[in-house]
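For this depiction, one protein chain was excluded, whereas all remaining protein chains were kept in their positions.
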Amino acid sequence: GQADNSLVWGYDTQLESMNPYATNKGKAQLVMRNVLEHLLYRTADGQAKPALATSWTWVDATTIDFTLREGVTFHNGEAFDADDVVYTVAQIKNPDAKISAQGDYKFIESVEKTGQYSIRMKLSKPTPSAIDRLSQTLFILPNETYEAMDAAEFGRAPVGTGPYKVTGFEAGQMVEFERNEAYYDAEWGQPQFDKLTVLTLPDPQTRLAELTSGRVDFVWGLSPDDMMQLTMSPDIETVSGDSTTVTFLSLDPNARTGDNPTQDKNVRLAMIHAIDRAVVGQVMQGAASIALESSCHPKQFGCIQDVAGYEYNVEKAKEYMAASAYPDGFEMKIAAFTENARIAEAVTGYLRKIGIEATVDQRETTAWVKDYFAGEIPVGIVPWPSNGVYDVSSITPFFFEEGQGDYIGDAEINAWFAEAGSIIDEEERLRLYALGFGKMADEVLNIPMVTKVTNYAYRSGLDFTPAADGYPLIYMAGWK
Amino acid sequence: MGAYFVRKLIEAAAVCVAVSIIAFLLVQSTGDLAVAMGGLDASAEDTARLREVYGLDQSFVQQYLSWAGRVLHGDLGQSYFSQEDVLTLILERLPVTATLSVASLLLGLLISIPAGVYCAMKPDGWFDRSCLGLSVLGQAMPSYWVGLLLILLFGVTFRILPISGTQSAASYVMPSLTLAWFVFPVFLRLSRAGMIDVLSSDYIRTARAKGLSERTVLFKHALRNAILPVVSVATVQFGFLLGGSIVVESVFSLNGIGLLAWSAIQRSDYPVVQAVVLIVAIIFVLLNVVSDLLNAALDPRLTSEQ
Amino acid sequence: MTLSSTSSSRGKIPRLLPARLAGRTGFCIGLVLLTGFIFIAVFAPFIAPHDPYTQSLMARLKPPVWAGGTWEYPFGTDGYGRDYLSRLIYGTRISLIVGLGAAALATVIGTTLGVVAGVMGGYANRAVSFIIAIRLALPSLLLALAILQIAGSGVFVVVVVLAVTHWDRFAVVLRTASRQVASQDYVIRARAMGASEMRILRSEIFPNVLNHIVIIFTFEMAQCILAAAALSFLGLGIQAPEPSWGLMMSEGRAFLVINPWLITIAGLAIMLLVLAVNLVGDGLRDLIVPKGRS
């Protein structure tokens, strides 16, 4: 609390390990950013700023030169230099390493040391979003220390350059940090809290109750209902923040899972008319949620929302149903995970009104992911955080280009998006994205839903700014 | 006695082997794990590589044998999701579950045995009737509901007890109460029925005929025989509780074995699920052996070979 | 003459029933409650004021009538604006179907194993003992969760999963009971009369272990109802938007503070149904199992 200049964060995700390469969950990695740093960081309003790299220059479309910060030491005293960056990249590129999400780093081809504090990074293809991405991924490991430990050991006692040091870790339960007194003179400022604790409380109600009871100072991931409830507590402030996360209802127009009703365009039209997306967003996410026309975040470059839009109109929906091959309706399972199941359940309510007997098929995240990429989910709620990247190329390759998550299977769209993702020319890119999203909307190849809102609540007196990408950097906060 | 013990242990070992095979089979049939591990953005090559790294491309029998071999050397493998040693994961969480189980079991026993004995002494009295009523009610209330009601009462309305976590001893109060409430009816009925049974037995009449005081009759002659069934059921219940009171742990966000197993199941973290099932089974089977031994200690009939 | 006397004295038993029922308040309460639940389940469409699936996000979280709500929604509405009372009523169906179905299937599995072990003895008995030991050593909720994770969701899967994890008591009790019955002299007599083994099983052994089956059935049915609700509560098994009581509690958890009725009422419903089944079971035990002769 404010009295002892500490903060306890009621967190929603379990942390099994503090080794960032043992998990690919953005929310888990967010906690690790207190300890380990990237080359760059992103400000609350979305700009990439120097962190371990002080400056960078694009040499060509696939080459960037970075100058690294001098005089930085890891928590255990090891000095930071180009070797650490080279080592880190070598680690994650090593095919034998048990690293869960090597895909995240596919855009990096290699890194070479050009001086003790300078490196040259080669990209595997022109990647316009590379700088933005590097502010969200690539935790720099201490090469000597990491070499001497195994991955699990490092996961229990991580060593980094970050503003906070880990002083206690109970897997799945909590992490305790202490301020890094030797932190360098960073662009964003200095860490404020003496102690920082991240306490895992998976159940939202528990988080809420612990906040009101005073054991926890800061919570996130609340529903609009929770927020409403908290407005009554005088010593608690609530704030809604944006995110780069969008949700869409993935359909199977290309029969990837076999014959199914969503192959029928009339069915798709009926569905998109039947769902009042604005209300769903408001009720499930909050007033700040935006109903989407394209499945990407309006803040992202290349996200064309100006496409064929569909109003909420049950009568029309029923007409389309009547015209479809399923005038008497059919049964449908909507696969969803975690809190997205609530959106799915709301959707079932709408679909039932036009004769589609929809049920929710709730899975655990990884189970859902496994089945989705295996092509076994005809209808599912997809929430995509884009890892906070402000460019649609962080979403299209996964779902709308020829990839494991592509249920659209349209050659034209595929080609447009692929090209747009590998050129630098902004205008051409915009043109191509417009074509792609336009066709997706015309054909109703999926049903864009809403943007996600991140809701926070904390004890009054905290100086906190929500991040525009939905990944708040708590180390920047402090008591007023 | 020795032979009896050895025989029980061999039986227990056979059961454990069978359980391990079932656990392995079950987990294997959840499908291709490499895809799940790879995460959202893994490519086909990534998946193939993971499959190879983790030996998922081998046949079932091969995988089982190599796993079993490692288990015999005390290596339960690593979690696919945290790279953490599974044994460490389990041992870290065991204290939470164990504390909870012991607390709730003791609480349950301390209330139900005296109550059961008292009920048996005056069957159909008001105390007996209300205890029985309570136990019927107790059996009908879902434990998570009881937990939620407790939270509502002590956590939200009165705010006198922490509603989650394991920070202090107070954190265990509500979960233990919830579980004790759950085991209470079983023990109450058993000790009551056992006592009624014993009190009407011939040897109690013999003891009375010897002119012994009612207290001696009750505590020396009756109680010991009456709690025999309670002892065996209590150890079995203890096994169940240790096996993870998944529901209660999830209601109170207690980071115990139950929650570990539950999340591991959900994301098909093979090594963890296998290990938890195996360890829970071993604990259960061992507890059964302990229960047999306890029974044997209390009941000399069981051990001697005529 | 014999025929008429047979029927007349058979008629004595039902006539005796009211007398035997008197003084068994628990049993009577249970019977009334259970009949009520069955009635509600059968006639759900006629009783429920609304459709249990119809959402109205604009009319969500209405409080029940005694907490300031309206008679339009006597028990209020849930987080999706569905009528809570209607869902409760339809939920009776699911609970009863799951409870009855799972207990019935468990009866078949457990009774078969138990009777085979008890009557055949020897290797069969040892094999069944081993299976029972394994079943008991496997943590049942974990097992159920794992199976559901693999097999997916739905009422049928839940029924199967619960049956697979709830047959052991039948097997244990029926093994002992059928072994005991099989050693009774009337079984040997039937054998001496030239009855086939099948006939002995069917008409000598089975009728005499039936009372055990009935009693365990009620017990396990209650257990299955509770277990099914627990599975729903954990988010597995019966899936939204089906009006299952466990699921309703799980969903109501998000509104623990705003509208605690959402979990309280569903919990009460589970409690009452389980209570009813248990009371009926306890009563049946007293009625069926003769007091020890002496």
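Just so it is clear, A, B and C label the chains in written order, and each chain counts residues from 1 on its own.
One rule holds in what follows: a residue touches a chain if its C-beta (ideal position, glycine included) is under 8 Å from a C-beta of that chain, and two chains touch if they have at least 3 such contacts.
Simple rule for what comes next: contacts and distances are computed from a predicted model.
**Student:** Pick, from "Peptide/nickel transport system ATP-binding protein", "Nucleoside ABC transporter membrane protein", "Probable glycine dehydrogenase (decarboxylating) subunit 1" or "Phosphoribosylformylglycinamidine synthase subunit PurQ", the protein name that UniProt gives for the chain of this complex that is not shown.
**Tutor:** Missing chain, UniProt protein name: "Peptide/nickel transport system ATP-binding protein".
**Student:** Considering all chains of the complex, which shown ones does the missing chain contact?
**Tutor:** B, C
**Student:** Which residue from B:I10, B:L25 or B:A170 sits in contact with the chain not drawn here?
**Tutor:** Spelled out, the listed residue whose C-beta touches the missing chain is B:I10.
**Student:** For chain B, which positions touch the chain that isn't shown here?
**Tutor:** With respect to the unshown chain, the touching residues of chain B are 3, 7-8, 10-11, 14, 201-203, 205-213, 216, 220-221, 224-225, 298-301, 304-306.
**Student:** Residues of chain C in contact with the chain that isn't shown?
**Tutor:** So the residues of chain C touching the unseen chain are 1-3, 5-6, 8-10, 122, 126, 129-130, 133, 184-186, 188-196, 199, 204, 207-208, 290, 293.
Rule of thumb we're sticking to: only the chains that are shown with their structure count from here on.
**Student:** Quick one: label the inter-chain contact graph as line, ring, star, complete or other.
**Tutor:** Shape = complete; every chain linked to every other.
**Student:** Could you tell me which chain's Cα centre is nearest to the average position of every protein Cα atom shown?
**Tutor:** Smallest centre-to-centre distance to the global C-alpha mean: chain B.
**Student:** From the centre of chain B, which chain's CA centre is farthest?
**Tutor:** A
**Student:** Based only on mean CA positions, could you tell me how far chain A sits from chain B in angstrom?
**Tutor:** Comparing mean C-alpha positions, chain B is 39 Å from chain A.
**Student:** Give, as an integer number of Å, the spacing between the C-alpha centres of chain C and chain B.
**Tutor:** About 23 Å separates the centre of chain B from that of chain C.
**Student:** Which residues of chain C are in contact with two or more other chains?
**Tutor:** In chain C, the residues touching two or more other chains are 149, 253, 256-257.
**Student:** Mark out which residues of chain A touch at least two other chains, giving numbers and ranges.
**Tutor:** 203, 209, 364, 367
**Student:** Would you mind writing out the residues of chain B in touch with chain A in their complex?
**Tutor:** 30-33, 35-44, 46, 49, 53, 78-79, 81-85, 89, 92-93, 151, 155-156, 159, 162-167, 250-251, 253, 255, 259-260, 263, 266-268
**Student:** Taking the complex as given, what residues does chain B use to touch chain C?
**Tutor:** 11, 14-16, 18-19, 22-23, 26-27, 29-31, 136-137, 139-145, 148-149, 151-152, 156, 236, 240, 243-244, 246-247, 250, 261-262, 265-266, 268, 273, 276-277, 280-281, 284-285
**Student:** Provide the residue numbers of chain C that touch chain B in the complex, in ascending order.
**Tutor:** On the chain C side, the touching residues are 26, 130, 133-134, 136-139, 141-143, 145-147, 149-150, 222, 226, 229-230, 233-234, 246, 249, 253, 256-257, 260, 263-264, 267, 270-272, 274-275, 278-279, 282.
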